[in-house]
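The complex appears here minus one protein chain, its other protein chains still in place.
Note that the chains take the letters A, B and C in the order they are written out, and that residue 1 is the start of every chain.
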Amino acid sequence: MFEPSPRVQELKKQIQAFMDEHIYPNEKVFYEQVKQNKWGAPAIQEELKKKAKAQGLWNLFLPESERGAGLSNEEYAHLCELMGRSSIAPEIFNCSAPDTGNMETIERYGNDEQKEQWLKPLLAGEIRSCFSMTEPDVASSDATNIECEIRREGDEYVINGTKWWSSGAMADSCKIAIVMGKTNPDAPKHLQQSMILVPLDTPGVKIVRELLVFGYDHAPHGHAEIEYNNVRVPVSNILLGEGRGFEIAQGRLGPGRIHHCMRAIGQAERALEAMCRRAAERTAFGKPMYRLGSVPESIAKSRCEIDQARLLTLHAARSMDQFGNKVARQQIAMIKAVAPTMLCNVIDRAIQIHGAKGVCQDSFLASAYAKARTLRLADGPDEVHLNSIAKMEMAQYL
Amino acid sequence: MFEPSPRVQELKKQIQAFMDEHIYPNEKVFYEQVKQNKWGAPAIQEELKKKAKAQGLWNLFLPESERGAGLSNEEYAHLCELMGRSSIAPEIFNCSAPDTGNMETIERYGNDEQKEQWLKPLLAGEIRSCFSMTEPDVASSDATNIECEIRREGDEYVINGTKWWSSGAMADSCKIAIVMGKTNPDAPKHLQQSMILVPLDTPGVKIVRELLVFGYDHAPHGHAEIEYNNVRVPVSNILLGEGRGFEIAQGRLGPGRIHHCMRAIGQAERALEAMCRRAAERTAFGKPMYRLGSVPESIAKSRCEIDQARLLTLHAARSMDQFGNKVARQQIAMIKAVAPTMLCNVIDRAIQIHGAKGVCQDSFLASAYAKARTLRLADGPDEVHLNSIAKMEMAQYL
Amino acid sequence: MFEPSPRVQELKKQIQAFMDEHIYPNEKVFYEQVKQNKWGAPAIQEELKKKAKAQGLWNLFLPESERGAGLSNEEYAHLCELMGRSSIAPEIFNCSAPDTGNMETIERYGNDEQKEQWLKPLLAGEIRSCFSMTEPDVASSDATNIECEIRREGDEYVINGTKWWSSGAMADSCKIAIVMGKTNPDAPKHLQQSMILVPLDTPGVKIVRELLVFGYDHAPHGHAEIEYNNVRVPVSNILLGEGRGFEIAQGRLGPGRIHHCMRAIGQAERALEAMCRRAAERTAFGKPMYRLGSVPESIAKSRCEIDQARLLTLHAARSMDQFGNKVARQQIAMIKAVAPTMLCNVIDRAIQIHGAKGVCQDSFLASAYAKARTLRLADGPDEVHLNSIAKMEMAQYL
Partner (left out) sequence: MFEPSPRVQELKKQIQAFMDEHIYPNEKVFYEQVKQNKWGAPAIQEELKKKAKAQGLWNLFLPESERGAGLSNEEYAHLCELMGRSSIAPEIFNCSAPDTGNMETIERYGNDEQKEQWLKPLLAGEIRSCFSMTEPDVASSDATNIECEIRREGDEYVINGTKWWSSGAMADSCKIAIVMGKTNPDAPKHLQQSMILVPLDTPGVKIVRELLVFGYDHAPHGHAEIEYNNVRVPVSNILLGEGRGFEIAQGRLGPGRIHHCMRAIGQAERALEAMCRRAAERTAFGKPMYRLGSVPESIAKSRCEIDQARLLTLHAARSMDQFGNKVARQQIAMIKAVAPTMLCNVIDRAIQIHGAKGVCQDSFLASAYAKARTLRLADGPDEVHLNSIAKMEMAQYL
């Protein structure tokens, strides 16, 4: 039953209370402020960050590190679901993507200097970061396709390439990028790539434009297309060493997917709640909607799918905690293939039951759908994960 | 095979050529101009309207009227599909929703004065119109729920109510609304409602706000929430007579659905084309995408679904032409239940094959999806149509 | 609307009447007789064959031949749907698979002697035939895999191989097989195979066993596994010539698929009818089933899917008639991918609405499902057809 430990139960209660008191009532305020200053940090966010920090609801994500809260992946997963219910919540708890992934990457693969310079302010919530991996010109789901060049010249690396979907990079507070690119095109396929830290104020870094998701700009974070034109950084900015980009990418994946999926489950719970509330309050053809036609089946299927996806994700988290990310690989691929699709389906049903209200700004559903749909592509489309799962499944028979 | 007549084949060729020469190359221009003046008519549109009119590609939609082009529903359907491929095209041919439906309504149910005053400039493309039916506070898919009050006082009707999803009403050129509301709450259920013409500059008409669809504002037309506060119009503005709102709604439905569905099929064809082109040009995991995993099945299923939906829609159009809208009722309900869902599925596959490009502004897919998804709710959610189909199917067994 | 011609309308009426008078009321009788003599021809069948012949409802399938009724593929399709409603009907009209395909094959590709010896008694309904293509040991959907050896020795061909799913071969009346095998393993891939006529009483032909479909034996026709051990036939038994097996297979495909699909549509109509009747007569939870929960949506979706599949199939038939099987290839692949799956879905819904009655011998549904499910594999699994469709769709972009 994945009953959370007493400590986690306590944290759940605290987060739940914080959400009820501070997050939900301020979602509108937040987006009103965003309208005033698209890429700035909304005042309400900064205010609530202080509150969350003061309550110890801060950096709960970082496992196996003294800098984190000492929670396992499974333990944090429960909390992550709660935070995921509101799109403004994760950052307020300093637990938002891609920063958690970036912080974990620097924590695990960075050296002391890198940690001092970048991890510290990130953990303090003073700056934001982005992850520059995907490229517009190649099918980046096959990461060996990535073409950005990281060429060593003396004590510097010179970076050239165009990245897009660098999420968060539009924000004024975003100061640092982790960039993936080829240091050695002649090495074996999985040793060609490296990851490197690039401060966004380095000459040659150019934010070309914002990318919209469906019609949304996702301010105040946004998704940026970035050109890196002869960007020069000291060699010490490399993470872990040349040719180890894939190794880092692998290590980074597991927790990030747990987070994405648990947030998806939180979103799905909220959509199901909205569906039920709407079905309770509307009447059509002489009946309350919750007894009308296939509406009950929509509710029931959503409940079944959500609970299954949650159990699968918690199960994957526990495997990671017990056996490590490598052993849990198939399970991690499974949740990535399952949870975003489940979320799309649940929201889609909720939209249908909301009628036109479900596609406009009067509910969170359309906006949540746009994100959910994107999540089926982010970090590899479903098909890539399904193929990994099949490969691992077949291994025992070949 | 629904082989179009020679005249329609000729028109198809002309429209095809017009699309290739004038529409597709100007889609970007159009939206650039919209950015400059959100609710104004883009210059390129006005320019192309003149061209279309000059070529006789104008008002092709109006069947059984000397004001139209003399095309049957089936004949126009072929053309409508073509126009539907581009979201900017229908208005350029003066064939856009909801104006076609409104024009047809006035043509069929309006008196001479009403035709002179409103149909004439609408057919000339000088003004736009909206249709104010749906209300935010009730499940409007059950039209008996509609609450807007149309109260007679002497020689005037006084209108009070809030409507939303009055599409097109944000446009500066939108001058007239057809409003549905209750003239007689005590009459039998289907005789309570009436439709009335309300010029948008009448005192008491207030455009409250624009409604976004998945983040999109759908400028230059937009969707408006409109308050009608003690709006007074002469009694001569009523259409057909008090209590005949349902009768008009029924008559209006058939052609409108054919149009929506054929445009949906045009969109789906364009999405399939995009899917194929993308699959042809991208390589991943050592293979062109069109030979990768389930991509071929996505293409094939889309082709099968599109062709079936087209045949069903043409078949419904022919039934309407041959036997009238009443006899074709089940078929009309069927296409409304089938085509928008088909379109959602086809676009969704196209998005998946485009990866992140599919959800942002670099393809038309996300924007088309938002519209397609809305179409599953507009004019009644799928479930309402499915229930009508079932009811008619069951009739022979009860 | 694919309005049938007056002649076809007249034939439809006749067949409809024949079905009502002779077929439906005798389905039970038929299967009772089968129980007495599994592989013999049931007396009722022979009796009704005479009646059908006398009424001219005989061999309606054969297009472009003076031996047939002079109906086009499209014309026959309408009739085929009607016959398909009952599993015992097609043979009574001498229009059952695989005999129609075999007769068409001999008519098109056989020489006069072959026609005299085999086509004549087949057209007279005196004997039955089977088609021996699929092999248990290879993925036969890729026909190049087929391994049966047809080796020339002097004036004879010597055949060695094991075939299964030779449908109809269990029947006592089955006298002739068309066997596909390799005459020249060294030829280019598509010229290796040939088709040859093998009388089933030739020494070396061994009916190994019957194959069950789900638990059904499909008596009185059955599906046989046949071993061909050094079976010797005169060289004159070859069809069309050595190496032309693929050519014949291609030519044979089109009409056979139209027939299969239209019969599938007939079955689906009957399942939908059963669904509606059941929904009309049962009450649960205080409501007639046709107003209960998702039952109306099941009915409506079935109607939508059936009508679409029918239109697609008629459209394919018309294309074949107008442009030939080659041009219509994509459409033929489409109906094969669409109709059997549609049928499975419709029957599955009907089963669900029938409850336990739907899976046992008290309705025709379970038995029909077993056949429908098999049809998704017969003549190539869905996936093979989907891939063909995709290939043809992509051709224009490569």
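By our rule, contacts are C-beta pairs under 8 Å (C-beta built on N, C-alpha and C of every residue); 3 or more make two chains touch, one makes a residue touch a chain.
Note that this is a predicted model, so its numbers are computed, not measured.
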Chains on display which the left-out chain touches in the complete complex = A, B, C
Out of B:296, B:340 or B:358, which is the one that touches the chain we can't see?
-> B:296
Which residue of C:284, C:327 or C:395 touches the chain not shown here = C:284
Decide which residue listed in A:202, A:361 or A:387 touches the omitted chain of the complex.
-> A:387
Among C:72, C:141 or C:322, contact with the omitted chain is made only by C:141
For chain C, residues touching the missing partner are 134, 136, 139-142, 145, 164-165, 211-217, 223, 282-285, 289, 293-294, 351-352, 355-362, 366-367, 369-370, 373-374, 376-378, 381-383, 387
Contacts of chain B with the absent chain, listed as residue ranges = 293-294, 296-297
Using the touch rule from the top, list residues of chain A that touch the missing partner.
-> 1, 272-273, 276-277, 279-280, 290, 295-297, 299-301, 303-304, 307-309, 311-312, 315, 318-319, 322, 330-331, 334, 337-338, 383, 385-391, 393-394, 396-398
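Basically, only the chains that are shown with their structure count from here on.
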Of the other chains, whose C-alpha centre is the longest way from the centre of chain C?
-> A
CA centroids of chain B and chain C: separation to the nearest Å works out as 43
If you average the CA atoms of chain A and of chain C, how many Å lie between those two points?
-> 53
Indicate the whole-number Å distance between the mean C-alpha point of chain A and the mean C-alpha point of chain B.
-> 37
Multi-partner residues of chain B (each touching 2 or more other chains) | 383, 387
